[in-house]
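The structure's right below; bear with me while I get my questions together.
What follows is an incomplete set of chains from the complex, kept in their original frame.
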Amino acid sequence: MGIPESLRGLEWELPHNFLGLDEAASDFERAKAVILPVPYEATTSFGGGTGGGPSAILESSRYIELYDQELDAEPYEVGISTLPSLSLTGAGPQEAMQELRAAYDAVMNAGPDKFVIMLGGEHSISSAPINAWIDRLDNEGKRLSVLQFDAHTDLRPEYEGSPYSHASVMHRIHDRVELVAVGIRAITAEEMRLVRKSENIHVFLADDIHTGDAWMDDVMSRLGEDVYISFDVDGFDPSLVPSTGTPEPGGLQWYPVMKLLRRVFAERTVHAVDIVELAPIPGFSAPDFLVAKLVYKMIGYRFSQPTV
Amino acid sequence: MGIPESLRGLEWELPHNFLGLDEAASDFERAKAVILPVPYEATTSFGGGTGGGPSAILESSRYIELYDQELDAEPYEVGISTLPSLSLTGAGPQEAMQELRAAYDAVMNAGPDKFVIMLGGEHSISSAPINAWIDRLDNEGKRLSVLQFDAHTDLRPEYEGSPYSHASVMHRIHDRVELVAVGIRAITAEEMRLVRKSENIHVFLADDIHTGDAWMDDVMSRLGEDVYISFDVDGFDPSLVPSTGTPEPGGLQWYPVMKLLRRVFAERTVHAVDIVELAPIPGFSAPDFLVAKLVYKMIGYRFSQPTV
């Protein structure tokens, strides 16, 4: 919806990109941050609706203040470019993940130093960017740490007949990374056995971290230098984000999450992130707004280099 | 949830099957009609939610009167057995359709003379039972006619990368049957070309049939003796069924549909039916109720042998 030159001066609404930024601030070439919406939803269990997540986040983001009082900065100034949504094939989850991997590689090639924020969609999509980053770091002799915020470990070998399910996404990558999972409160016995016998899976149960923040040191100690953050919004408490497939009581609160994120971004190199599993409830937009703010906070932490 | 013998006498609710029938009336062995719920939803375009269709239909059906004043009969007396929902694989649409075909065959084998009513779920699932009936009739040297109620012809060779999409379901079987589509009001140019050049596809546009019923003769003349009915509920006008993926204005009204169905069941052999694409809207149950009633009317027409 480019505006004809002759009509430029009229009182147009903010653009429908992340934060409603103008052309200069959202230009892909100069942007340091890139939003990649992937409204993929194929293996829903309970309810569904994550396909509507990216557009709800983008729409809500247009009402966020550009200034961040915690950082005393306007983080958007680094440039944030919002790509259109990827429309993955309906031929099956394997084919869709291949398509996504190719697309993610193309985005990485187009902007090798950009900070890519992928918006889901269901959690299954995270395997594509994580694998992309594993491969890229491999070439440099580095090992990726994945910091997962989630209510579920998603460590099943397969689910509903598919190894590409949202419930299996971390199983697909768990033996190639350090996996640090925060906020877990729903896990199968089989997954627990895997966690216990694995040396590179580190689970922080919600039951153990709902008071204080001493556990954050422990999280930091498990994370290597190179980090990918995969944020399933059901990691949050359902009072904050009821808009998700299987909301589990006893989840994470806003300020502890911010505190941990700030520290991770300050003390590690976060290469990319994804935010997944928001399933917007029609007429109930507060959770969409919260997730949009989460995205902007991550961008702020990433580029403002806050000291802890 | 079988009730222990010692607790049989208490005031239990109606069972959660179609119509809330007791054990005798819903026993599989003696039932002439079988409800097969298939809440499959994988290739959603706009909205989604058809996975919730079968349970909404079953729940609503428990409030339907067993007596049918049009037929002056209680059609449930033939026995109506409700199977549990089939939970198809998440490995991809092709695999899911294979699984469904196998299940459908099993049901047909378990009750070769039963009248199977499949409840969707998205329209893609219809290809499995239609192919099953094509094959069965083939063995007897007969050709199946498919009577499709729908807003869309669903005749695309593929859609969103898959030939197993809801938008392609009739393309997959169109060259093996007489296809009579009623209520169509959204069609691509490519589909229209296919319709025009095909001798066995007969489309009754909603634009042409919204007044009078002379067109019903024409429908009947296109139908062979052996009929399968595939009823996409978006064939109905959105004022009746707004609860569907792509509701198109100008659809079919209740009484004309009943009139045509009554006639088809009276003058042809309807082997099986499916009712698909109901995507229930939370808190808005009237359309669910209407679709439940549609199911019961079909059972009534099938077994009451009404004279026209």
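Labels for the chains are A and B, by order of writing; each one numbers its residues from 1.
Assume contacts are C-beta pairs under 8 Å (C-beta built on N, C-alpha and C of every residue); 3 or more make two chains touch, one makes a residue touch a chain.
Everything quoted here is computed from the prediction, not taken from an experiment.
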item: Subunit count for the whole complex, all chains sharing one sequence, 2 displayed; value: 6
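In this section, only the chains that are shown with their structure count from here on.
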item: Degree value of the rotation bringing chain A onto chain B, based on Cα positions, nearest 5; value: 180
item: Between chain A and chain B, centroid-to-centroid distance (C-alpha), Å; value: 40
item: Partner chain A, residues of chain B touching it in the complex; value: 41-44, 48-49, 51, 87, 89-95, 159-162, 164-165
